[in-house]
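Take this structure, written in structure tokens, and hold onto it; I'll ask about it next.
Only a single protein chain was left out; the remaining protein chains are all shown in position.
Labels run A and B following the written order; every chain starts at residue 1.
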Amino acid sequence: MSKEKTMRLTLPVEEYMGPGHLACQGCGATLAMRFVLKALGPKTALCFPACCWSVIDGPFPHSALEVSIFHCAFETAAASASGLKAGLEMTGDTETTVVAWAGDGGTFDIGIQALSGAAERNEDIIYVCYDNEAYMNTGIQRSSATPYGAWTTTTPVKHFKSRPKKDIDAILAAHRVPYQATASIAYPEDLVKKVKKAKDVRGTRFLHIYAPCPAGWKSRPEDTVKLARLVVQTGIFPLFEMEFGEKCALSIKVKDRKPVKDYIRLQGRFRHLTEEEIQHIQDDTDARWARLMKLCEA
Amino acid sequence: MTKKKSQEKINLASVSDFPMMPMSLGTMHYNRTGSWRNIKPVIELEKCIRCGICWKFCPDVSILIQDEFPVVDYVYCKGCGICAEECPTKCITMVEEEK
Partner (left out) sequence: MKKVIMGNHALSWGAQLGRAQVIAAYPITPQTQVVELLSEMCANKTLDAKFIKVESEHSAMAALLGASIAGARTFTATSAHGLALMHELLHWAAIGRLPVVMGNINRAMAPGWSIWTDQNDSLSQRDTGWMQYYCGSNQEVLDTTLQAFKVSEALSLPSMIMLDAFALSHTYEVVDIPDQGEVDKYLPPFQPKLRLSSADPHAFGGLTSPEHYFELRYMQQKDMELAPALIEKTGQEYEKAFGRKLGLIDDYQCQDAEVLFVTSGTAGYTARVAVDELRREGVKAGNCRLRVFRPFPFAKVREVVGRAGRVAVVDRNMSFGHHGIFYQEVKSALYGHADGLPVFGYVAGLGGRDITPETFKDIARDALSRKKTATAEEIVWIGVKK
């Protein structure tokens, strides 16, 4: 029999995303949106460059979200958001939070110039990168966010992605933005806390949210949250916050990291990897973890 | 503060119905994504500890809270199985859709 009298809800109840949207079954990107909007509330305006969410939101004249969206060109998330914020302020609205909402392709690759420019100018926007580690909207092509070892349509098995994932968080830290954090959809309370914190900071805030994609990773849709948890517990995607490129604070302390194998074996995109290649991933993860620990102690 | 938008499918029959640039006029509620699934979640309420985890992790906002219990919205549920996978008491089972 149930022990609780009421539902124990650990997140704000209000929804700003409705059902009927076009996301695949088990989409991590929709969970990211759902949680971020719960944290930000209705006075929010989103800029969508070309990405999965350009389609997920639904076709004109419909929209799945209860907040304003400005669809913008692929490279321009940070620039469009900068202009949108300036325009709102000049027309008397200083309260609406402006969010650039881009995928990894629109952040790490084609959008990086605009992001760097906005961060350097410390534009008063929240930049959210929901990272599913490839150009998923166009059919699973590699991006610089694709991790070592992954299959994509442009890194087929015989030529799998051999370069490491670009360290976008280090790049943002180098811009000394007032607040940045990594987050995962498996830890929504942590994510909501970080978004609420970001909301009250002025200047460029960067949130890097890990959002698994069953279609692109060849994983089971029901494993999406599990993968987003394992990626943190293995230390592959540590959750931390930074201010002005320093004061690094670990959000989720992981005492005994799980082996990367536990994470890898649940995804078809890694199925071709040899023991040696998996060991390479383990070694790289261990080295990056050690570096991060040092940074957080400093 | 926000005007409630139309939840029906919107038909723009002639030029005079169109806004001058693509601007949403309604929600996605008309799109009954329940038709996508092959398997559906069934919740055994007697085992439910009302932790809220299934509600929390549904990407399709298809687990609603009614009288302090989770209820699946089968109109929209895509059958992804996250709720069943994450449920700590394993009181959600994915069953085949009847044809």
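Just so we're on the same page, a residue touches a chain if its C-beta (ideal position, glycine included) is under 8 Å from a C-beta of that chain, and two chains touch if they have at least 3 such contacts.
All figures in this text were calculated on a predicted structure; none of them were measured in a lab.
Peer 1: Given the contact definition stated above, which residue among A:Pro59, A:Gly139 or A:Pro156 touches the chain not shown here?
Peer 2: Spelled out, the listed residue whose C-beta touches the missing chain is A:Pro59.
Peer 1: In the whole complex, not just what's shown, which of A:Thr30, A:Thr44, A:Thr107 or A:Ser144 touches the removed chain?
Peer 2: Of the listed residues, the one touching the omitted chain is A:Thr44.
Peer 1: Could I get the residues of subunit A that touch the absent chain, sorted low to high?
Peer 2: 42-45, 47, 54-55, 57-63, 65-73, 75-76, 78-91, 93, 95-96, 113-114, 116-117, 120-121, 123
Peer 1: What subunit B residues would touch the chain not displayed?
Peer 2: Interface residues of subunit B facing the absent chain: 1-3, 12, 14-15, 18-25.
Here, only the chains that are shown with their structure count from here on.
Peer 1: Quick check on the complex: what are the subunit B residues that touch subunit A?
Peer 2: Per the touch definition, subunit B meets subunit A at residues 1-2, 5, 9-10, 12, 19, 22-33, 36-37, 46, 48-52, 55-57, 59-62, 65, 68-70, 73, 75-76, 78-82, 84-86, 94.
Peer 1: Touching subunit B in the complex: which residues of subunit A?
Peer 2: Spelled out, the residues of subunit A in touch with subunit B are 1-11, 13, 15, 17-23, 25-28, 30-31, 34, 42, 57-58, 60-64, 66, 69, 188, 214, 220-226.
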